[in-house]
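Quick one: the structure is below, questions incoming.
Removed: one protein chain of the complex. Kept in place: all other protein chains.
First chain written, first letter: the chains are A, B, C and D, and each begins at residue 1.
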Amino acid sequence: MDIVRVMDELVCTRRVEGLRHHALRIVRSAQGVVSVATDAVGAPVGSWVFATTGSAARLAMPDHTAITDLTICGIIDHWGQEGPAPVGTTNPPGLAGGAKPADRT
Amino acid sequence: MDIVRVMDELVCTRRVEGLRHHALRIVRSAQGVVSVATDAVGAPVGSWVFATTGSAARLAMPDHTAITDLTICGIIDHWGQEGPAPVGTTNPPGLAGGAKPADRT
Amino acid sequence: MDIVRVMDELVCTRRVEGLRHHALRIVRSAQGVVSVATDAVGAPVGSWVFATTGSAARLAMPDHTAITDLTICGIIDHWGQEGPAPVGTTNPPGLAGGAKPADRT
Amino acid sequence: MDIVRVMDELVCTRRVEGLRHHALRIVRSAQGVVSVATDAVGAPVGSWVFATTGSAARLAMPDHTAITDLTICGIIDHWGQEGPAPVGTTNPPGLAGGAKPADRT
Partner (left out) sequence: MDIVRVMDELVCTRRVEGLRHHALRIVRSAQGVVSVATDAVGAPVGSWVFATTGSAARLAMPDHTAITDLTICGIIDHWGQEGPAPVGTTNPPGLAGGAKPADRT
């Protein structure tokens, strides 16, 4: 699953019927790639989350007929020995005090 | 879902039967990668859109038997605190006044 | 769908049974990545084409049991205001007079 | 299958129902990309493993309904003429004494 950060709510009037009733989120990876995701857990803006791709993105939605290939499936508390990421941090929680993934790409 | 911009209509005489009756669009990502997409929402040239990949691209089409792996599923109005993107902008709407995604890749 | 150019016929004596009767093509993307594709439209060497990936690649073949994840689905005439790409051009048709995608990657 | 290293256990309180009872691992590729994976073999932190993607990730889980697109399927002992990787090494086992994959990317 991809680790991304919720940036914003997407405003999108014209969309396919299969996405009519779903909130859409703008998410960004540590490498700076911006995508659109559906959300199965109600992740607030600013939180680091992980998202499933492909057919798993549809299975993760309460409504399996949602037309999506990227669904937020969990909100990351932290990993490793570090505590939760402070609000506003731009690094994933477990890497807050270390090198940015983008530096290593 | 990928965020791409509709660049043009693709002219393609010789194609597989499963794409016989579908308009094909040239789309470009913020990273400059050019692809061919089917279109489920009638997106005009120049608009920023999001597109689903994989099997979701087929499910997004009114005709599920369309042979596609990339379908435009919504036209982006904007995100964040910014208004709609001006016509002719080369950046995604929500990033019009900020850094280009391509700069961070 | 990916935009690639047909470079050559692949010579391959030992292959899986599910590809026994299919011609295999060497294709190259604008970014220089070389892949092997099956061909559903009979694209000549040198032509720019688009190809579907994943399960759509199998559905695009007349024989759906072909073992493939990349199938040529259409020969690109051109896009935008430009005419057909001249024979031997190394850029995609619609970009013949402009920047190469590879320059922007 | 992707070759990645298990970095940590992911702490994640809020998650989709389909991942309720599964341990989640933070894994990192030789190129430095950090992802979240489910684990079908009980790989300890620090070990180099390979993981399947897509629908194969679900089939690899004892419970096929797990919502995942990346599952650890085997712990790498070594390859080539080298012995097992020493604890704490940052390179994949078979490349311990050679060039790092990241150098060639």
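Everything that follows uses one rule, which is that contacts are C-beta pairs under 8 Å (C-beta built on N, C-alpha and C of every residue); 3 or more make two chains touch, one makes a residue touch a chain.
Worth saying up front: this structure is predicted, and the values here are computed from it rather than measured.
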{"item": "Those residues of chain D which, in the complete complex, touch the missing chain", "value": "1-3, 30-31, 40-42, 50, 52-56, 59-60, 73-80, 92, 94-95, 101, 103-105"}
{"item": "Contacts of chain C with the absent chain, listed as residue ranges", "value": "7-16, 18-19, 24, 26, 31-37, 54-55, 57-58, 65, 67-70, 102"}
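Everything that follows uses one rule, which is that only the chains that are shown with their structure count from here on.
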{"item": "Inter-centroid spacing, chain D versus chain C (mean Cα positions, whole Å)", "value": "33"}
{"item": "Sites on chain B at which at least two other chains make contact", "value": "31, 54-55, 57"}
